[in-house]
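Left out: one protein chain. Kept in place: all the others.
Chains here go by letter, A, B and C, matching the order in which they are written, and residues are numbered from 1 within each.
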Amino acid sequence: MNKTSQSLAAAVSEIGDGATVMIGGFGGSGAPIELIHALISRGPKDLTVINNNAGNGRIGIAAMIDAGMVRKMICSFPKSSDPRAFTDKYLAGEIELELVPQGTLAERIRAGGAGIPAFYTPTAYGTELAEGKPISEFDGRHYVQERWLKADFAIIKAHLGDRHGNLTYNKAARNFNPLMCMAAASTIVQVSRIVEAGEIDPEHVVTPGIFVDRVVEVSQPRQEEELIRAGVTYA
Amino acid sequence: MNKTSQSLAAAVSEIGDGATVMIGGFGGSGAPIELIHALISRGPKDLTVINNNAGNGRIGIAAMIDAGMVRKMICSFPKSSDPRAFTDKYLAGEIELELVPQGTLAERIRAGGAGIPAFYTPTAYGTELAEGKPISEFDGRHYVQERWLKADFAIIKAHLGDRHGNLTYNKAARNFNPLMCMAAASTIVQVSRIVEAGEIDPEHVVTPGIFVDRVVEVSQPRQEEELIRAGVTYA
Amino acid sequence: MTSIAQEEIKLTNAQIAWRAAQDIVDGAYVNLGIGFPEMVARYQPPGREAIFHTENGILDFGEAPKPGEEDWDLINAGKKAVTLKPGASFFHHADSFAMVRGGHLDVAILGALQVAQSGDLANWRVGSKGVPAVGGAMDLVHGAKQVFVITEHVTKNGEPKLVEKCTFPLTGVACVTRVYTSHAVIDIVERRFVLREKLAALSVEELQSMTGAPLHIEGSVADLIVPEV
Partner (left out) sequence: MTSIAQEEIKLTNAQIAWRAAQDIVDGAYVNLGIGFPEMVARYQPPGREAIFHTENGILDFGEAPKPGEEDWDLINAGKKAVTLKPGASFFHHADSFAMVRGGHLDVAILGALQVAQSGDLANWRVGSKGVPAVGGAMDLVHGAKQVFVITEHVTKNGEPKLVEKCTFPLTGVACVTRVYTSHAVIDIVERRFVLREKLAALSVEELQSMTGAPLHIEGSVADLIVPEV
């Protein structure tokens, strides 16, 4: 049992054209910038990307969009401090958008990971985001039926990881990452440090290794927000 | 913000006749014996109790049943090393049983806590435990619609707790406890130690305080399994 | 008359935020929407401790750190850097929205484009142009025990924001419980606007003329008194 991968390139080597890819993070917090850039180097096309946002500036998911790799975004908030990459393509009709309320997005991903094909939520009832979806009444209140979300791959940023794939996260960089680990057929994780099995207290494991397929160490990960503020662009 | 309670009796003082009460634990692991016994001293009747099991020996939930407090059990496995309390009343038609597969029980409780009134699961499809429940097909497979479970009160055993109600658990004594904390209108927790707010690392909090209403310290909690092995009975 | 009242007699945003803050009780769990609602945190009455929730997975965060001391893994839903208070906790997005949807928050405070007398809220999109973005607003309006809106009473063009029926796309149906405006405090009770407080200098008739649906009065209407903040 050794899920560690020697390089970023090796870690993303199976992600091909047409794949559905969940990408962790909320804005820059928990965004796996190094894995995303390795994926851009690899260059698969026609991807469906699931993330809370839709990229910022000229790095990360925005750089994927700039590179023409993304056919469709599934997200709750395709805006950021510099949303040009997505906005330009969206207004030109060159990228599809499935807009999902943030809590519904989180729950759909969890449902995908938990083997729950559909669930009911009050969120979006009576709004345009519920159009076409089945409505049911429970105990006198109306709810929208939402379906699970799954992916071929998840690209995740964590803090510590071991060869079993057990993970911890840094502060609010947890966000969507543990859920996406559960919902992808193959989960690829960059961690700040690979530790020995047993070094993470079993009580403190946030993502158990069963949800993880590959772990690669990026010891000084870059923070999207800092790169944006420094005006960095993906070369 | 101070959720600590000075005594077990005070902690359970609002649980009255006819209440639905979730009781944490899986067998003896995570079973809040001291809170249960305080509840027996109080003596409300006609309770619906939700637990994975249905008591063991002559203590804990079994002693509640012996005391005639329980009208209905909702559980997955009403058997134990000494199941007489439940078995006798059940075979005499004096206690109702709603038998729920263990994973469905866990998910129904989580759904109650998460505001999800219903969800679909493959579990129990085609069996007598799905009789009368709506069936739907998703992607060519059949699923059973299950409803959320909520309670008026949850009685929980945790390890550390603070005045905000933040909790950690001991090993596999976690089990149903964090879910039940979410699903009850009022959650009452016995902890081995009350610590200062901030002493539990925010990364290590398992149950955030928002799900907890009362915390009472029981510094040397008894373990159901050890009491059973010692032949202890509730006086 | 009305235009003078609007321009000269009204609360500032800070004052609206202050007024809303007075209704947050000790120990309440509160989510403040991105932008204007975040201002409410500044005006917590002394001696009361509210616990702030942010959708991206923190309970009990505090003020912004000093410039240069930001940790960009420690942000709120508006992607602003925050700090932690003792008793804080981290959790993932599904648990975070379990808190929201599951009815565990006491109060959510949001901005509005329009609020209807039925409690319908429109606050995420003006029309069908541009890039739509919804975030957590549609989740927040369901679940919190009370949903407060803070808003100007009318738009910059003087059009009512409190209306019979929203014309902008809805965020949620029958979800708002109370509205704090630049001119009044209004509850939504059984699909009606019930006036609770108004600026003393304004008559009920003047306020009604700025409001797109009938204002009902049950018992007395208090003066809306807010200090300079």
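Quick notes
The rule we apply is simple: a contact is a pair of C-beta atoms (placed from the backbone, for glycine too) under 8 Å apart; a residue touches a chain by one contact, two chains touch by 3 or more.
What you see is a predicted model; the values in this text were computed from it and never measured.
Within the entire complex, contacts from the absent chain reach the displayed chains A, B.
Although one chain is not drawn, the whole complex shows that of B:30, B:44, B:117 or B:165 it is B:30 that touches it. By the touch rule set out above, chain A reaches the unshown chain at residues 1, 110, 112-116, 162-164, 166, 182, 196-198, 200, 202-203, 205, 208-211. One chain is missing from the display, and on chain B it is touched by residues 26-30, 52, 76-81, 83, 86-87, 90-91, 97, 99-107, 109-110, 121-129, 169-179, 206, 223-226.
Here is the rule we go by: only the chains that are shown with their structure count from here on.
If touching chains are joined by edges, the resulting network of the protein chains shown connects every chain directly with every other. Remark: chain A and chain C have CA centroids separated by 30 Å (rounded to whole angstrom). The distance from the centre of chain A to the centre of chain B, each centre being the mean of the chain's C-alpha atoms, comes to 34 Å. Within chain C, the positions touching two or more other chains are listed as 58, 90-91, 94, 97, 100-101, 142-143. Among the residues of chain B, those in touch with two or more other chains are 114-116, 202-203.
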